[in-house]
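I have a structure here, written as structure tokens, and I will follow up with some questions on it.
Yeah, one chain of the complex is gone here, protein chain that is, but the others are all in their spots.
Chains: A and B, in written order; residue numbering restarts at 1 for each.
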Amino acid sequence: MKQKIGRWLIPVIGGAAFIYLLVPIAYIFVFSFNDGGRANLQWQRFTLDNWMNPCGAPAVCQSLVHSLQIGTVATVIATVLGTGIAIGLVRYKFRFRKLTDVLIILPLATPEVVLGASLLAQFLNLGWELGYGTIVIAHVVFCMSFVIVTVRARVSSLDSRLEEAAADLYASPAAAFWKVTFPLLLPGIIAAALLSFAMSFDDFIITNFNSGAFQTFPKFIYVSATRGIPAQANVIGSAMFIVALLVVVTGQVISYRKKRQLENS
Amino acid sequence: MTTLAQHTQSPVTSGADLELSGISKRFASFSAVENLDLLVPAGTFFALLGPSGCGKSTTLRMIAGLEAPSEGSILIGGQDVTALPSHRREVNTVFQSYALFPHLSVLENVAFGLKRKKDKQAIDKARTGLELVELAHLANRKPAQLSGGQQQRVALARALVNRPQVLLLDEPLGALDMKLRRQMQLELKKIQTEVGLTFIHVTHDQEEAMTMADVVAVMNGGRIEQMGPPRELYELPRTAFVANFLGKSNLMRGTVSAVTDGMLSVEVVGRTILLPAERAVQTEGDVVVGVRPEKITIDRNPVDGQNQLTGTVVDVSFTGTTTEYLVDVAQIGLIGTFTQNRGQQPAAEGDTVFLGWEAEHSFGLAGDERVDAGVES
Partner (left out) sequence: MSVDLRSKDELRAEKRKNRTGIFLITPGLLVLALFFALPVVILLAMSLYSKPPGAEVGEFVPGLQFSNYATVLSAYWPELLRSFWFALISTVLALLIGFPMAYLVAVRLREKTLLQGILLVLLIAPFFSSFILRTQAWKQILADEGFVAQTLKFIAILPADGHLTATPFAVVAGLTYNFLPFMVLPIYANLGRLDTRLLEASGDLYASPITSFAKITLPMSAPGVFAGTLLTFIPAAGDYVNSALLGNNRDTTMIGQVIDSRFFKIIDYPGAAALSFVLMVSILILVTIYIRRFGTEELM
């Protein structure tokens, strides 16, 4: 009897949790078809207009483009710098190691509101105008720690004997890196970059401190929340969710196919 | 199996001489290799044999260029390569862990070195290499999809296709089971004979070293104890370590009491053991006399042999083809021997037995040797 409860308990709680996770997304999706006017609070009637004209509401698309731009630029910078640090930390020795570790971990242990506030203090102090540039810098800082932690795990688990084998097989240090080390780190780097992009794209608090009048997608929604969020925002949120879903599913199908192909060859 | 010569336009080039002179390697906290000299003639199958931690792997890594020697120089084909980085040395290694690139297919693994050397026929040559190890049908698999023995052969092909002057094998058979291991030993030896490269094989398995190598060097504590053809090393060990590490030996402490016609008489607690002077490291004073177990005849009745001992059987163990005996000889200690199982059983536990062997089978070591050096515990 006890065992039976154990068997069912986990799928039931787990399944319920997944529903909990997806309820708001379903809500967003359903209300993206609502002909609810500017506020989109109550269900009125079904329409495809929002999907046909996702940029219909003022500033929605502008803020989305900004978020995509910032996400891309910040991700590229954070991934390159973070990967460098991850490799350097695992593979090389130098002084001030402990201090370096602290500098990397501390941003992860700092709440966003403090990161945002301290950067604002810095920018005020430097007299820099808040906007695109300051947001990118802020995002690079908080994404980089995640990249370092993710890639470092990958570098640590990499067999350094493979690099020796490459050197033994006439690969110069550069060739050994690009032909062996980098391809083996790539899944970790891609995961880190995706995480980085997601965090940057979705960030509100740090952005809010360092953006001035510059509008990003999360900021647009937060500001609109008091007056009611236009249904076009739901369209964009749903579309992003679907795109992410498709990207991951396609990736999985490809790797599954490849595996099958190799097994049959 | 096809020969490699059939697949290549150029005639089989044999490998190059390898010379290590005065090589030492010191790490931060310990010294791995001390002042090592070694000459391996081209085309030799050379085995570096020793227990783990004896410095054999470090030596191999220095030859490969993965480790720089603290002192001394490395010459390949007469050319000093000490300062040459690994990727510019015509040396390839079959790693103990195989170190196959997990993200590349078997074929891409084998072609890796050729591609780095910008060989236009890299893929064709890699295919030929895979045929040599009979794995052409698995060319598109990933290493993770192969068995241990197959991975080992890919690693071998990956090194061989580059036609290095020297091929290094770092315990490449260590991970295989006994049966596969025997099979791979024969194949490796066959391939080496075919391609005529200089092979340096590092191993801690004395049987493997003896069956495969033309020349064996026994290494211990960062130094080479003795070097020579396997039979010579086995029949005439010059140190207690070699006597014990390469096969088994019965070692007895004694003192030279007389020399007559090139024959030493060694007093071993009241008994005289005969030992040819040319088989002894030193011919006077305290010595250690040794004899291999299979050279000793054992019986309940008196036996032939210039050297004679008597004792009590304390242990008998049956191993199939042979029966092993441990005989306690008063004041000398335990002497091991064995007989072929041909029906008769010469002795049982508790019997008083006679042991005998010819003087020409005795060997003499320096008197200050530890008689248990190199005994595998």
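Note that in this section contacts are C-beta pairs under 8 Å (C-beta built on N, C-alpha and C of every residue); 3 or more make two chains touch, one makes a residue touch a chain.
The structure presented is a predicted model; accordingly, all values stated were derived computationally and were not measured.
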| item | value |
| --- | --- |
| Given A:69, A:100 or A:172, the one touching the chain that is not displayed | A:100 |
| Footprint left on subunit B by the chain that the document does not show | 26-31, 68, 70-71 |
| Where the unshown chain meets subunit A, residue by residue | 2-3, 6, 9-11, 13-15, 17-18, 20-25, 27-28, 31, 41-42, 81-82, 84-85, 87-89, 91-94, 100-101, 103-115, 117-122, 124-125, 137-138, 140-141, 144, 148, 198-199, 201-202, 204-205, 208-209, 217-218, 221-222, 225, 229, 233-234, 237-238, 240-241, 243-245, 248-249, 252, 256 |
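Heads up, the rule we're going with is that only the chains that are shown with their structure count from here on.
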| item | value |
| --- | --- |
| Rounded Å distance between subunit A and subunit B, as computed from the means of their C-alpha atoms | 56 |
| Touch list for subunit A against partner subunit B, complex | 159, 161-162, 164-173, 175-176, 179-180, 183-184, 262-263, 265 |
| Of subunit B, residues touching subunit A in the complex | 64-66, 85-88, 91-93, 95, 97, 99-103, 112-113, 116-117, 140-142, 145, 158-159, 162 |
